[in-house]
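A single protein chain has been omitted from the complex, and every remaining protein chain is retained in its original position.
On to chain A.
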């Protein structure tokens, strides 16, 4: 630090692409692969269930291939330098979700066939993906809507309170004639836009004005204000909507972005502390949350008391073993009505085994990694924060659902991104991937020609 000019602040690591090729052909090859794997899985399900190839296999494969093809052409045309991995991974996850839902449709579960509806939602999702890529010229435009997105996100989060609770949680809004939506899925994108815009402006105050105490940077009281407000809001969501998932996602996202913006470990410590305090306090008096916690602490006792799902999910994972029972040969229908949505990961665990679960978790991990890589490569602070926020929201959601299904944390009403049945989730996650692709396109685009070096300019001579 010998020649540290005091006006120099900010992060000290930059990753800059050194003349990257656009990688569009890599993406195309992976995309073909990502379409063929679900078709293989589809054939596998049919052979295992009826001993013949399923009738809709060709149409299904063509449908998925068409969606992937359209998305690829749009990426080629509008974001030629975007990351080559995100689209194939999203396509593979979405395709596998369709296969798993089709596979569960063959079981006598309540609710009827869900795969055709899910394919329609996926089409809408890819439509929104295309729309974002075509019409969002530059992600920095979103920065203008920092406070508007705050208001929109709050409205989206508060709306479900006015609609009746379903399965004990108020996270749906029902539009007559259209169906029901989970606004929380869209709110997570919009809230990431707000946090990115807000923290970009405030991060210096939050990072620098602090005292050092026992190795931690303690922020000033007034800088603690925003985090306390967000914490209060997420606790209120937990109380009024009895939805631990949205609350965790909302608060976790804020803490992650605060940490990334300020490089202060103390925010993580504060965040974890506040999360524990809030969750324990609410769980001790809110009956719905409390019952979820009881199911988590003792699933076998809960099984006796009529709440069979957590125990059935654990048994599904257990009977799957290392390599699984094979697609179409498990008994995850025993889980009951949520098998296609919240508990779809248990079907993966039973029929593809630990090997399959790990592969899926790695795919999610790779998608998050690409998002964070995009953030490292992005040149503008808003894009950096937004990319981190979106990938963190995606990662936290995977953690909350997978952790809930596997019994690591109490189960909450969230959906496995791309995999689970649910229109809002698929559409919102395609939009999320589209924004990440847009940021990565800007980040990986070859830098414009450098400004003419002042060294090359002539020095003016003072005339006396």
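Note that in this section a contact is a pair of C-beta atoms (placed from the backbone, for glycine too) under 8 Å apart; a residue touches a chain by one contact, two chains touch by 3 or more; residues count from 1.
By definition in this document, contacts and distances are computed from a predicted model.
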item: Record-based protein name (UniProt) of the chain missing from this complex, from "FHA domain-containing protein", "DNA ligase (ATP)", "ABC transporter permease" or "SufD family Fe-S cluster assembly protein"; value: "FHA domain-containing protein"
item: Which residue of A:106, A:239 or A:366 touches the chain not shown here; value: A:366
item: Hidden-chain contact residue, picked from the options A:97, A:160, A:324 or A:349; value: A:324
item: Absent-chain contact - pick from A:28, A:75, A:89 or A:302; value: A:89
item: Contacts of chain A with the absent chain, listed as residue ranges; value: 1-7, 12-20, 23, 26, 30, 33-34, 37, 40-41, 44, 47-48, 51, 84-85, 88-89, 92, 323-327, 329, 352-353, 355-356, 359, 362-363, 366, 369-370, 373, 453-455, 457, 459-462
